[in-house]
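Let me begin by presenting the structure, written as structure tokens, before commenting on it.
Here the complex is missing a single protein chain, while all its other protein chains stay put.
Take a look at subunit A:
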């Protein structure tokens, strides 16, 4: 019995039940086929308006949301603010209220500060979809990762997943930890201790393990998820050099050999080739990085559809 989520806002994975997550994934499965058609457009959201409100740079996620809206026939408007409203002295709440007054059905928001979608959801009439907020969550990324994993592995329940890199600052890691453990996977996280505090162990009730080194995390894994390393972390002295990071924490073929023989590799992009992931690994048949991007559109179609009032998995 799959039930789609009935919340109008998608603020994060943390407060969703396993059933709601599966409901979104199943809805996304139904939308997937549209993206393969010659004419990639259905009238499902005709007359609906989606505002993509991006306070932080993004190519992939913004394009993906825009295509998702357009393929469902919604009118999509993209706004990149990059703190210009703030420069004009407008408060976050004012910006949201002004956009909301134009009667959009859904506002997709990305912001470098954690909690912004939650703050907007309190004041807006439109549904709020979180497209990444600071180091908090990136729910559609976790959903598209789950779709990619399901496609290759059949189910998520019982899988062992290693997440490697800058866990501390990663919204992708947080959303994935919540999603994967809710759906029955075991998650092991590893990276430099400065970026993987032991307290992470307590983030979810069970099935999460902080590993002392990346080899231990990867050993026997079904899925290896590599996080992007932000260059500015080096300046903040979380690790000495990118060179040393690549040597000690990068995913090489040798390290990947510790995983199960049919293990898959995911990366949320954009990749730093030769730093957190070796180029030969990124380009190998084990890497599903472009599948992630492909499924991203279907996942966002499902999320926009459900957030704007859709309630059935039948399209």
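A few notes on this one:
We adopt the following convention: a residue touches a chain if its C-beta (ideal position, glycine included) is under 8 Å from a C-beta of that chain, and two chains touch if they have at least 3 such contacts; residues count from 1.
Keep this in mind: contacts and distances are computed from a predicted model.
Hidden from the displayed complex is a chain whose UniProt protein name, among "Dihydroorotase", "Nucleoside ABC transporter membrane protein", "Pyruvate dehydrogenase E1 component subunit alpha" or "Electron transfer flavoprotein subunit beta", is "Dihydroorotase". For the chain left out of this panel, the touching residue among A:35, A:119, A:186 or A:230 is A:119.
Which of A:48, A:71 or A:111 touches the hidden chain is settled by the complete complex: it is A:111. Interface note for the absent chain: among A:34, A:50, A:135 or A:265, the touching residue is A:135. Contact with the chain not shown here comes from a single listed residue; of A:62, A:110, A:150 or A:174, that residue is A:174.
In the full complex, subunit A contacts the hidden chain through residues 14, 86, 91-94, 111, 113-116, 118-119, 133-137, 168, 171, 174, 197, 199-200, 202-203.
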